[in-house]
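The other protein chains are all here in position, but one chain of the complex has been omitted.
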Amino acid sequence: MSDAPISGGRSKANLSVPHSAALNKAAEVEGRSLWQDAFRRLQANRAAMASAIVLIVLAVICFAGPLFVPWSYEEIDWDILEAAPPDFEKGHYLGTDSLGRDLLARILQGGQVSFQVGILATAVALVIGVSVGAMAGFIGGRVDQFLMRFVDVMYAVPLMFFIIILMVVFGRNFYLMFLAIGFVEWLTMSRIVRGQTLTLKNKEFIEAARASGGSTANIIIRHIVPNVLGVVIVYVTLTIPQVILLESFLSFLGLGVQPPMTSWGALIAEGAQEMEITPRTLILPAVCLSTTLFCFNFLGDGLRDALDPKDR
Amino acid sequence: MTEPFLQVRDLKVHFPVRTGGILIGRYTPLKAVDGVSFDLNPGETLGVVGESGCGKSTLGRAVLQLVGATDGVVSWLGRDLTSLSKRQLIEARENLQIVFQDPLASLDPRMTAGDIIAEPLLNYRPEMTRAQRRDAVKDMMERVGLLPRMINRYPHEFSGGQCQRIGIARAMILRPKLVVCDEPVSALDVSIQAQVVNLLKSLQREFGLALLFISHDLAIVRHISDRVMVLYLGKVMELANKAALYTNPRHPYTQALLSAVPIPDPSKERNKKRILLTGDLPSPLSPPSGCVFRTRCPKATQMCADKTPSLDTVEMGHIVACHLWNEQ
Partner (left out) sequence: MSSVLEIDQLTVAFDTPDGTVEAVTDVTLSVEAGECLGLVGESGSGKSQTFMAAMGLLADNGRATGQIRLDGIDLLSANEAKLNTLRGDRIAMIFQDPMTSLTPHMRIGRQLAEVIIEHKNVSKVEARAQALEMLKRVHIPEPERRLDMYPHELSGGLRQRVMIAMALMCEPEVIIADEPTTALDVTVQAQILDVLMEVKDSLGTAIVLITHDLGVVAGLADRVAVMYGGRLVEQGGVSDIFEQPSHPYTQGLLKCTPRLDTDFEALVTIPGQPPNLQNLPPGCSFHPRCPYVFDRCKTDRPKLIEIPGGRSKACHLDTLEAAAQ
């Protein structure tokens, strides 16, 4: 009995023989990770893939487009000085706004700002939210209590006021804006990450990691973070449109980017004022904004389905 | 006779459960483990059996201090684990490992089999290079009956039995001295259970491990243990050598347990005399006075309610907690 080979897997391994060089050389089979599975599922979701493509195209156009447009976003065409319909000869492919600036260039510039704010602010929220959430969830106890009470208090503060005050006190600095927005969005992110961490904390593989000699920091980095990433990715994709919308709202109120810099929200604000005369200046940026928001939301939904925890 | 590795004395693990109070909570202790003592010698297997709520899983975790002890001593190689600092505990864990019940849940779904098995090496052998770690992992995979070239596969790509082998490889890669096996085969098919039990036995022989084998399956425990301990509601009912426990059980609970295990033989199974227990398992929040088993015991007397039985010695190495063990 003691010398009988133990069979299992697809080989019969004899325990008394150490590994042979031949086995070492056998080609290692590539595994199929859960991420790959999820990506496959995402690819099957046509709405999500279409949205992703639209977003990429939009982003490329916004960032590379200005190279192809003869006018810049702040240049005033002294010949026109008013909202004029599209004129290909003069290079105004979409016409001009009420001050004679090229509408297409401004829309592209607006897109750049919206995308940048969306992504950067979300990145700020991501870093803070994940750190706080993972720590609170995993360490628990007083750390958790303290952090979460802090989050609760922050929720109670009317965030619009908070941003407005920041803007007023520090001036309308472009970087400050996305810091401010990021600082507001991290709250929900941290709650989500904390919830996910709490679920994970009780899973056996975390206990196994502790039994294998892992320290708290080790476990958070090696095990918790990769496993909350799924939820985080979905939430990030759904936060970006919220941020863009928030920034648009701020710009609409006149608190966002400083002119002549513009964002889609600011363009919509301008366009709204001359809605009856030149609806074009309102509709075009509005369509861009709506499309972007739609696409992010579809993509987020698709990601959520693809990363369905049922399959983990 | 070698010194016992592990000496557990009067171990208690109580969880405070909130049972009332409006502003100020009123807490009642849930006595998961309530005064368990035993020794474990090098190279020996102690089987821990009992049904749900007996505290066996909590006991296994408390020995490794994955769950804190409320009271009692867990003396490992002379040091009391309950009094160690976090850092010292991590050091001690090098020799104290665990294999879990649910093969898939105990593996991080986002890590490859190779990474999972290598994790203890990362923690305790930082001087090893990546290549050395990989070699060690492949060697271990072979020993537990896995194909080394599956090293990059993810847990969901393996079967239940293979996942359990990964878990065993992870537990054994540091050549620990004690491995707690918490229901390691309960979630596996019968034909695979036998393979894994045999694997554990060979590894034990090869590495000279001590095993704390926790299970509700009395038949499996019989195949792997040297001594067996029966728990009920967090207390020891009986502890004996395998032969003594299975052929001459003295505690009514052990007798009922043994008679309840179905025998895969129709004539024997249908004709056997079964000792059926009455009633339900009492809540661990309010265990019965005296002997905790008395509410379901067919032989209970008034004395069982008044006095908690202490552990009597039936013979060398066989102890039982019952007032009536000597009356047949």
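All chains are identified by letter, namely A and B, in their written order; residue positions are counted from 1 within each chain.
By our rule, a residue touches a chain if its C-beta (ideal position, glycine included) is under 8 Å from a C-beta of that chain, and two chains touch if they have at least 3 such contacts.
Everything numeric here is computed off the predicted structure, so don't read it as measured data.
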Original post:
In the complete assembly, which of B:87, B:130 or B:270 touches the absent chain?
Top reply: B:270
**OP:** Would you mind spotting which of B:11, B:150 or B:192 touches the chain that isn't drawn?
**Re:** B:192
Original post:
Where does chain B touch the missing chain, residue by residue?
Top reply: 51-52, 159-162, 189-195, 197-198, 216-220, 222-223, 246, 256-270, 274, 276-277, 279-281
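Keep this in mind: only the chains that are shown with their structure count from here on.
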Original post:
Cα centroid separation between chain A and chain B, in whole Å?
Top reply: 46
Subject >> Residues of chain A defined as touching chain B within the complex >> reply: 2, 6-13, 15-16, 18-19, 23-24, 26-35, 203-205, 207-215, 218, 222-223, 226-227, 312
Original post:
Which residues of chain B touch chain A in the complex?
Top reply: 61, 64, 66, 90, 93-94, 96-98, 100-102, 105-113, 119-120, 123-124, 135, 138-139, 142-154, 156-157, 161-162, 165, 167, 170-171, 192, 195-196, 198-199, 202-203, 205-206
